[in-house]
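One protein chain is absent from this view; the other protein chains keep their places.
And then subunit A:
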Amino acid sequence: MSHLTIAMPKGRIFEEAYQMLIDAGFNLPEEVEMSRKLLIEIPEEQIRFILAKPMDVPVYVEHGVADIGIAGKDTLLELRRNVHELLDLKISQCYIASAGLPNTTMNEIAPRIATKYPNIAMNYYKEIGEQVEIIELNGSIELAPMIGLADRIVDIVSTGRTLKENGLVEYEHITDVSSRLIANPVSYRMKSARIQELVSRMKNIVG
């Protein structure tokens, strides 16, 4: 059996995906101590987990230091890495939308969009035929329209509560997002049997 390295995002997605692997019959310890650890070895299954920032998972997988990984569709769309997208795990489901102050229209001359996802935002507005200026922020995106930095924001929406609490309304639904199982193209070939087996076991859990 070949050794498998899996890149996982830290936090809630890790826990959910880890539980899915257990449900799929992988012999993993129920409790995994993951305070500050970045590498977890599971010798019984010949699996090693790399714990990474969600945005970095596709990078590890593309460079082949991880064979497979679990990444949000948002990071895949934003980074456009050369990885195989194998399975929709249907966990941490949410969507990307544009939002702004209620009853406003975008500035006609140079509409400004604040976002963590410059590529997704740029592609979306290009496709609907609008030329916009992107302002890249790293967090608290909702601030931007409130203080006049941008006309719209493009961000992840799960319940819509954050938008509401900040007095913003959703304008356009851009795309659905959920966690995906991705694979490095070489690993997908060289460890084909192992990865295929994992995919089909996970597929049964997803239903």
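The rule is short, and it goes like this: a contact is a pair of C-beta atoms (placed from the backbone, for glycine too) under 8 Å apart; a residue touches a chain by one contact, two chains touch by 3 or more; residues count from 1.
What we mean here is this: contacts and distances are computed from a predicted model.
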Omitted chain (choose from "ATP phosphoribosyltransferase regulatory subunit", "ABC transporter permease", "Cytochrome c-type biogenesis protein CcmF" or "Dihydrolipoyl dehydrogenase") - UniProt protein name: "ATP phosphoribosyltransferase regulatory subunit"
Chain not shown: contacting residue from A:T75, A:T115 or A:N184: A:N184
Touch criterion as defined above, residue of A:L4, A:I70 or A:L86 at the omitted chain: A:L86
Missing-partner contacts on subunit A, residue numbers: 62-65, 82-88, 180, 184-190, 192, 196
